[in-house]
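Note that one protein chain of the assembly has been removed; the remaining protein chains are unaltered in position.
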Amino acid sequence: MSVSESIWSLLLNEFVNYVVSSVSEPSEPTKEENNEDFINDPEDQKKITKAKLSNAGYQIGQKLADRYTKDRSRFREQVDIIRFLCKDFWTLLFGKNVDNLKTNHRGMWIIRDENFRPLRNLSFPFDGKNLKKFDLNENQIQIVQRFLYFPCGLIRGALSALGIDADVDVHCSLIPACEFTVISKESN
Amino acid sequence: MSRSQKKIDKINFEIFTLTYGEIVTTLLKDYEDVEEVNNQLDKMGYSMGIRMVDEFLAFTGLNKCSDFRDTADAIANKAFPLFLGFPAGIQNFDEKKKEFSLVLDQNPLIEFVELPPKYKGLFYCNILCGIIRGSLEMLQIDVEAKYKKCVLRGDERSEIFISLKQDPKKGDK
Partner (left out) sequence: MIYNLFIFSKDNKCLYYYEWNRPLKADSLDYEKENLSGLLIAICDFVSKISPIKPSFFKSYSTSSYKLHYYESLSGFRMAILTDPTTGDLTDSLEYIYGELFTNYVMKNPLYEIGQEIKSQKFIYELDLYISKLPFFK
């Protein structure tokens, strides 16, 4: 059975909004033990936002990767895992294959998607200068990051389920393109 | 005004279901009061609903609903299949009181979900109430949408009760 991609995308955006606002201004006291954790520092707020969204993505990435590979034999080589991620898994979640993959053959991969679906509808107010330039300033990069923590988690979770324990980071300076950096924890 | 968009991207329902499950889990961790979780889900749904209508209208090319029955039909037999992949059932339609129940027989959101007794007050799919409320509001139709029954709470089926709050401004009678 299928649902529309839009309802998932809208749901995720609401989740991001919820996490961001609940981290920066918890309203009434929620649970007793959380009171002393009221976070004032924006850097800390960012870390917690990132952790919450990334971990949620991680859980889901793991489960999905498990489900979609249970009929296949275990992947033997890392290159097969990465290929599955960049083609099958990416298509499942984001509707297309990745556009570019680079590796140093020692546990680091850089995955580039020129038209990343979660970022396709995202757009900042026009500053009046160059209509064709979609480059982001520092502040805008920070805002876009919030929408990328969850996908990072998805990738990290999927890789973990398939046998690669890695850190996943993402950079976006020109929507809707973005670049994921995957560094296997075993690499040096 | 009847040409529609050609296609709408789909994803596997599991992705949606798992994501939704994580969100509810997060909310339950953040809030002690289950009623507050219900509220948050409704709020999120409302915010989603107001953004979903235009896609729905563009895709289906639907014209004005001539009465409340048409509205119910649009929700159950057009919007639900389009966005959630399954149709809802309409029951107890009352033309005079302008209310009806939406019955969810094949709701994928609750697949594999079990509610521990301490969360008995939770309406797991309450986000749907917000979505319905928000999207109808964009069409000048003010309704109250509330869960009446939920299989996760032990009821025999899941039912959302929808009632019109006031006289509609245009289109519906």
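A few comments on the model shown:
Letters A and B mark the chains as written, and numbering starts fresh at 1 in each.
FYI, a residue touches a chain if its C-beta (ideal position, glycine included) is under 8 Å from a C-beta of that chain, and two chains touch if they have at least 3 such contacts.
Here the structure is a predicted model, which is why all the values come from computation and not from measurement.
Of the listed positions B:34, B:90, B:115 or B:138, the one in contact with the omitted chain in the full complex is B:138. From the options A:21, A:100, A:121 or A:142, the residue with contact to the unseen chain in the full assembly is A:121. Only one of B:29, B:64, B:97 or B:120 touches the chain withheld from this view, namely B:64. Interface with the hidden chain, as seen from chain A, comprises residues 6, 9-10, 13, 16-17, 120-127, 131-132, 134, 143, 147.
One chain is missing from the display, and on chain B it is touched by residues 1, 3-5, 50-51, 53-55, 57-59, 62-64, 138-140, 171.
The rule is short, and it goes like this: only the chains that are shown with their structure count from here on.
Residue ranges on chain B touching chain A, taken from their complex, read 8-16, 18-20, 22-23, 26-27, 30-32, 40, 44, 47-48, 51-52, 55, 82-86, 106, 108, 127.
On chain A, the positions that touch chain B within their shared complex are 1-8, 10-12, 14-15, 17-19, 22, 30-31, 52, 56, 59-60, 63-64, 67, 92-93, 95.
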